[in-house]
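I am attaching a structure below and will ask some questions about it afterwards.
Every protein chain except one is present and positioned as in the full complex.
Letters A and B mark the chains as written, and numbering starts fresh at 1 in each.
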Amino acid sequence: MLTELPTTRGASLQFRDPARARALLAAIERLTADRAGGAPLSIMHVCGSHEQAIARFGLRAVLPPTLQVIMGPGCPVCVTDAPEVDEAVALAEAGLRVASYGDMLRVPGSGRSLDDARADGARVEVVYGVAEALTAAQAAPDEPLVFFASGFETTAVATAAVLLRKPPPNFLVLSAHKYIPPVMEIVAEMPHTRVEGFLAAGHAAAITGYGVFEPFVARHRIPVVVGGFEPLDLLAGFAKLAELARDGEARVVNAFPRLVSRDGNRRAQQQLWRVFEPVGGQWRGIARVPNGNLRLRPEFAGHDARRRFAALLAAAPPARLAPRSDECRCGDILSGSASPRDCALFGAPCTPAQPVGACMVSSEGTCRIWHEYGGIPRLEIHEAPS
Amino acid sequence: MSGVGDKIALRHGAGGPAMRQLVETLFAGAAPAGPDVVGLDALDDGAALRVGDRWLVFTTDSHVVTPPFFAGGDIGRLAICGTVNDLAMMGAVVPLGLSLAMVLEEGFALADLERIRDSITAACREAGTRILTGDTKVMGRGEIDGVVLNTTGLGFADRLVRDDGLRAGDVILVTGTIGDHGLAVLAQRHGLDVGAALRSDVSPLNGLVAAALAAGGAGIVAMKDPTRGGVASALTEMAHKAGVGVVLEEAALPVRPAVRAASELLGIDPLLVANEGKALLGVRAVDEKAVLEALHTHPLGRDACRIGRCVAEPARRVVLDTGFGRRLVLEPDGELLPRIC
Partner (left out) sequence: MCLGVPGQIVGVDGDVAQVDFWGVRRAVRLDVVDEPVAPGDWVLNHVGFAIHRIPPEEVAATLALYDEILRAAEDDAMRADLCDEIEASSRKPDAD
């Protein structure tokens, strides 16, 4: 989440300079003050780490009401669809070793999560990264180890690198990897969308390069700013988007030059596309996204858990949708045309413990935040009883 | 058992809301214990019985940790300090004695058990207490993970300090850096080489607390050790019980650079992880200076500082002022897991 600065500890504090932050907040306020019609400016970020940083530094409590920052489908864990989780749970319950990232454990499938399976005795292991999963597979070469791989292109690159290094045959990947650029198209095309600018994910763009957004901007006439994760990075990103929106300028601005270039990391891209191919797939609570999922190419079939255990997965009880999931308004909330209180499911039956849509899964999802804070967090402090 | 589920999950032992809900559901109807007893219904660090003009405090704690030996300590030291500290948090700074129950897995190495025994002996010496009685059980291989220790302790308090005494205007002090134990253990579990930079803080706090109580007297109105669930969980509980809000200043939080680095790498907030040698003190503002001076004279209290204050609103909430904005500090519910996003 955090990108401290790579020079000295002193320098890292430059991106946490409260005086610059106040100046940027004042700038945002001015740039959004005179909006026609009085509606707030809606901008969307598509990055779980942006939301984490916004939440961690408490920025929502100080942003002016004229700016609405919407959390888009940027959290790969949240948008992992229930049937994908069901596959991992089915493999774990069949007695296979399953390893995954820590934040995948509590994501519910249609009925159960990997954490539930673990409580019932399934062998579910938490790993820091794919290399740790590989080590676990190498340590016990006689039995399969399934790595339930989630994450966007940034994380998929790591999975790809391991698969290109000829891992042992017992190392298998169940890919829930997803690719960000196509879902931005979906959100931009949602009817009634009020999003007037996108803050794109700096770390994903370190791989893809900011050039990947140029066709998107040309098509949708909407500005994209690539931004980082320190408080000043975020505020500068918001300010730049407010300026572009005010001036009606649709272009890509790279506000994160210390990590992002136009072309990105070509070496990583080559490895990514040698191993994965994009296919259409459902994103939880959002839509079916053409080219939004990353599937292992046929050359890697030997490591593809979906192919190796096809019979086992086919025999698993059919995935059922969460009750009333057709009423989920996650898509409208993401497009800025609805708030959580417009959703009939909000609070019951959709809760952090039993989420229906992506917005309630993430600890920083819009619905989750509203659930915790009872609305937009302002957190006014009163020192003494009134 | 509505809300708890039909099976025990790991989160029911994580010290957060799920655990409280389980205990409250299982033991609902535990009658208020009466004026001369602090009992289970109080859900404090331990229990207390009035004996003459003093209070007899007793507390029990079972200890499991993976790995059993970690940078800065082991399960033996943890078992002694955990119970000594729970006594101290209620004002019983002279532990009369402890019991020690061991449950061991078949095949556990005797050499490891001797190491644990040695560290138990050393920790008892530091805390000025002894093991007075004990129990040993062995379970079959695979029926238990290595070793589980339970300790129970007894001590007298001249003045009982509870965890519900905060009111608006009080200040919150911490006796030293936060997050050291939890991140040392998590870092080791996830293959980070922390060298000498990151070590558990597991220590007996009774001497330090005695110094603070001598200086602050009745001005120390609430104490709690931020173990499982960390500072977030301990302060949430204190705020809830007292009906006040707590505002923490992020810039004031003492966090070692190595703890900060491990927390960034694993995506785990130092406010949420266990400390095993730190106390949170709620102090009347007029007594802050005297208590801090007393803490600073003790080797375990050199980094003691004020981290926040109690306010009227938002009641029962812990708010972090980040210097850029404000956010709620929510207690963790369940095992802390590294994030990718």
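In this section, a contact is a pair of C-beta atoms (placed from the backbone, for glycine too) under 8 Å apart; a residue touches a chain by one contact, two chains touch by 3 or more.
Model, not experiment: these values are computed from the prediction.
A.B. asks: Please identify which of the visible chains the hidden chain touches across the whole complex.
C.D. replies: A, B
A.B. asks: Which listed residue, A:Ser42, A:Gln68 or A:Thr154, touches the chain dropped from view?
C.D. replies: A:Thr154
A.B. asks: Touching the absent chain in the whole complex: find that residue among A:Gly129, A:Pro167, A:Pro182 or A:Gly285.
C.D. replies: A:Gly129
A.B. asks: Out of A:Ala19, A:Ala36, A:Ala139 or A:Ala311, which residue would touch the omitted chain in the full complex?
C.D. replies: Answer from the full complex: A:Ala19 touches the omitted chain.
A.B. asks: Write the list of chain B residues that the hidden chain touches.
C.D. replies: The missing chain touches chain B at positions 187, 191-195, 197-198, 257-258, 260-262, 264-265, 267, 339-341.
A.B. asks: Can you list, in ascending order, the chain A residues touching the missing chain?
C.D. replies: Within chain A, the residues that touch the unshown chain are 1-7, 9-11, 13-15, 17-20, 22-24, 26-28, 30-31, 47-49, 74-76, 101, 128-132, 151-152, 154-155, 157-158, 160-161, 164-165, 180, 201-204, 206-207, 228-229, 232-233, 236, 239-240, 242-243, 255-259, 265-268, 271.
Convention: only the chains that are shown with their structure count from here on.
A.B. asks: Please tell me the distance, in whole Å, between the geometric centres of chain A and chain B computed from their C-alpha atoms.
C.D. replies: Taking the mean C-alpha position of each chain, the two centres sit 34 Å apart.
A.B. asks: In their complex, what parts of chain B are in touch with chain A?
C.D. replies: 7-10, 168-169, 190-191, 245, 247, 257, 264, 266-267, 269, 311-314, 319-328, 330, 334, 337-341
A.B. asks: Can you list the residues on chain A that touch chain B in the complex?
C.D. replies: Answer in residue numbers: 1-2, 4, 9, 16, 18, 21, 48-49, 52, 55-62, 75-77, 101-103, 105-106, 115-116, 118-120, 126, 128, 132, 150-151, 155, 231, 372-373, 377, 379-386.
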